[in-house]
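Only one protein chain is missing from this complex, and each of the others stays in its spot.
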Amino acid sequence: MNFSYLTPNLVTGFLSVLLGLVIIYLIPSQLEQPVLIFGQSSAETDPELFPGIVAVLLIIFGFYTAIFDRKALIFNSWPEISKDSIKNVSITILCITLYSILFEKLGFVISSSFLILFIGNFLGSVRFTSLLIIAIIFPLSVFSLFVSVMHVFLPAFPFYEIRIGNFLLM
Amino acid sequence: MFESFLNSFPLLFSGGSFLSVLSAICIGLLIGLFVGALPGLTTLMAMAIVLPISFFMEPLIGIPFLIGVYKGGIFGGSIPAILVGLPGTGASVATTFDGPPLTRLGKGRKALETALYSSVIGDLSSDFVTILLIGPIALVALLIGPPELAAILFLSILIISSTSNGSVGKNMIMLAVGLLLALIGQDPIGALSRFTFDIFELRAGIPLLPMLIGLFAIPEILLNIENKSKNFIKSKLNLNKEEKLTWNEFKKLRKTIFRSTVIGTSIGMIPGVGQVVAAFVGYAAAKNASKHPERFGKGELEGIAAPEAANNAVNGPTLVPLLTLGIPGDNITAILLGAFVAHGLRPGPQLMNEQGSLIFAIMLCMIIANVLFLIIGYFTIPIFSKVVSIKKSYLLPLTIVFAFAGSFVFRHNPADLYFLVIFGVFGYILRKLSFDVTPLVMAFILAPPLEYAFGQTMSLGNENVLMYLLYEKPIATFILCVTPLITWKLWQRSKKLRQVAAETTEDIRNNN
Partner (left out) sequence: MNNLIKFLIISLLGFLSVISQSQAQYPEKPITMVIPLGPGGSHDLNARVFTSIVPQYLGNAIIVKLVPGASGQTGTAMVAQAKPDGYTLLFTHNYIDQLQQHVKKLPYNPLKDFKAVARMNYSAACMIVRSDSKHKTLKSLFDEAKSSKGKMKLGHSGMWGATMVPMAQILSWAKVQVNLTPFKGGGPSMQGLLSGDVEAILQFPSGINAQGDKVRTLACGAKEKSLGNPPVLSDLGFPGQIGYMDRIILAPAGTPDDRIKILQSALSKLKDDKTFKKFMKRLGENTAYMNGPEYEKVRADKSEKYKDLVKIMTKG
C-alpha cells in the first residue's frame, strides 16, 4: 500500500483547487444581481468581484500547497486514529446530530436529559442513579435560569401549555 | 476641559450617593460576569435587558451600572473559554487556545487569575489613557474613514494569518475558506443574496457564535471523548489542590501585558475594528515576540495574558466617539447611547461643553469599576474553577448541553444547531489534520466590514479611486504601502521558525 506520496497537503491542495472551480461554476447562478437605481448600479462593486477573488485565491493556494508543501515534514502526516476513537467519536457525533434535530421537537429539557443520560452512560465510570438525577436537574435549572431570569427563550416542553398550579411553562 | 475634569471629583464623591454608585457598579459587574460566563448570552443582550431598569435610576448610577455589566461580561466570557473551551463571546476565542490545555494540566485557577489580572490592568491603563487623551482620540476617530478602515482591516487579516501555526499554504487556504463562508448570505452593502441556494436559513448568513462554538468547543469535546476510559480515571488526580498564580509567574507576564495593552488601546481608538481583532492581534504579537512560540497553544500563560489584556484595553477608547461626538462605534456603545438619551443627556459635542464634569465622573466610574472588578473576580474565581473538578463523564455531556443552549439563544433559530454540529465536525477534522482555524475565523469576522469599507471607498472615490486615495486620503495610502512590508517580514520569520522545526523533526527521525 504505497500511498506515501498522498500526503494530506496534497489532498488539501487538490480539494482547494476543486472548491475554487466549483465556486466559479456557481457564480452566475447564485448571485443576485443588483437593482439599477436611476440608471446607476446600486452596488458599488460588481457582485462577482469578491466571490471571484475568493475562488482565485483558493485555486492559487491550492496549487501552492499541493506542489510546494507536498513533502513538508511538519503538520503533514495523516493522523493516527485507532478504531476505538473512531467508534467513540462517531457515536458522539450521531448523538449530537439527533439532539439538534430533537431539540425543538421534544423541547430543551427532555432532549437534554436524554443526551446527558446517553452520553454519560456511554462514557462510563458513573453510577446510573446519580447520572439520572443530574440528567434531570441540570437541564431544568439551565432552563429556568435562561427563561425566567434572563428572559431568553428555549423551546419548552412539547405539550401545549403545561401548568403546575399557577406556574406556567409557556 | 480641565476644569470639568476637576469638578468631576466632587460630583462623584459628594454625599451618600457615592455608595449607591459603588453598589450599582458591583451589581452590574456580577450580572455581567454571570451572563458572560453563560455561552450564547452576549453582554449585548444582557445590557439590552437591564437597560430599562437603568432608565429609572439617576444617570450617575444608571450608566455606571451598565458599564459594570459591560466590563463584567468581557471577563465572564473568558471563564468557560478557559475551563471547558467554550468561547463565551467572540473576544474570548483567542483564550480558548491556551485555556483548556492549562486546565487539563491542573492550572485552571492560575489561568483564570492570569486572565483576571491581565484584563484589569489592560482596562485600567486604557481608561487612564482615555481620560488624559480624550481630545486627540476623538480626532483619530474622525480621521479614520472608510478607506483607512479597509486598509487596517486588510492588514489585520494578513498579520493574524501570517503568525498562525502550520504551513503558509494551509493557512492561506483557511483564510480563503473563511472568506468564502463570509460570502454566504447577503452582501453587506446592497443586501443581495449570495450562495444561498434558495435556502431561507442561509439568507442571513452563517451565524457567528454557533460557528465559533462549533469550531472551538466541539472538537475539544470530541478529542476528549476519543480515549474515553483512559482519560477519565486520570482526571480526578490533578485537581485536588488548585494552585494560585505566583508572583514570579506574574512578573514574567509584564511585557506581554504591556504590549497587549498598547495594541488594544490603539485598536480601540479605531471605530469599527473591535475586541475580537484586538484579542487575536494581541495573541499573534505575543507569539511573534516570544522566544518559544511553539509553546503557545499547549498551555502557555502568556497565551492567556495577551488576548485578555488586549480585548479589555479596547473598552476605554471605544467610548470616546460616543462621548465626544455622539456616535456609537458598535452595538454596545449604541445601548449606552440609549441610556444617556433616556436620561435626557445627549452625548456629543454639546454635552461635553455643558456637562463635562458628569462625563468625566462617568469615566472615573470606569476606573472604579476595574478596581471593584479585581476584588470580585479574585473571590469568585475559586468557585468557578471548582466547576471543572467534576467527573469528565458528567462534565462533557453537560458542556454539550450548555453549548447547544447557548447556540440556540443566540438567534432563537433552530437551524443554528445544525450549523453548530456541522462546524463541530468540520472543526474536529481540521484539528486532526493540523490545520489552524484562526485565519478562517479572522477572515470570516473581518470580511464583511472589509467588503463594506471597500465598497464605500469605491463609492467615495467617484470614478477615480486611485487618485482619491493618493490625494485625499494619505493615511490610507500609507497603510496600504506598509502592509506588504509588514507581511513580508512576518512571513520570513515564520518561515525561519518552520525551518527550525522541520530540522528538529528531521533530526529526531534520523536518530530513530
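The chains carry the letters A and B, assigned in the order they are written, with residues numbered from 1 in each.
Everything that follows uses one rule, which is that contacts are C-beta pairs under 8 Å (C-beta built on N, C-alpha and C of every residue); 3 or more make two chains touch, one makes a residue touch a chain.
Nothing here was measured: the structure is a model prediction, and the numbers come from that model.
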Next on the checklist: In the whole complex, not just what's shown, which of B:Pro146, B:Gly282, B:Pro317 or B:Pro439 touches the removed chain?
Outcome noted: B:Pro146
Checklist entry - Which listed residue (B:Phe55, B:Phe197 or B:Phe478) would be found touching the missing chain in the intact complex? => result B:Phe55
Checklist entry - Which is it among B:Phe200, B:Trp247 or B:Phe379 that touches the chain not included here? => result B:Phe200
Checklist outcome for this item: Listed in rising order, the chain B residues that touch the chain left out are 44-45, 48, 51-53, 55, 141-143, 145-146, 185-186, 188-191, 200, 203-205, 271, 321, 325-329, 331-335, 337-338, 341-344, 346-351, 353, 390, 411-413, 452, 455-456, 459-460, 462
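Convention: only the chains that are shown with their structure count from here on.
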Checklist outcome for this item: Counting only contacts in the complex, chain A reaches chain B at residues 8-9, 12-13, 16, 19, 23, 26, 30-35, 42-45, 47, 50-51, 53-54, 57-58, 61-62, 64-65, 68-69, 72-76, 79, 81, 84-85, 88-89, 92-93, 96-97, 99-100, 103-104, 108, 112, 115-116, 119-120, 122-126, 131, 134, 138-139, 142, 145-146, 150-155
Item to check | Contacting residues of chain B [partner chain A, same complex] | outcome: 35, 38, 41, 45-46, 49, 165-170, 172-173, 175-177, 179-180, 183, 187, 189-190, 192-197, 218, 221-222, 225-229, 232-233, 391-394, 396-398, 400-402, 404-405, 408-409, 412, 414, 417-418, 420-421, 424-425, 428, 432-435, 451, 454-456, 458-459, 498, 501-502, 505-506
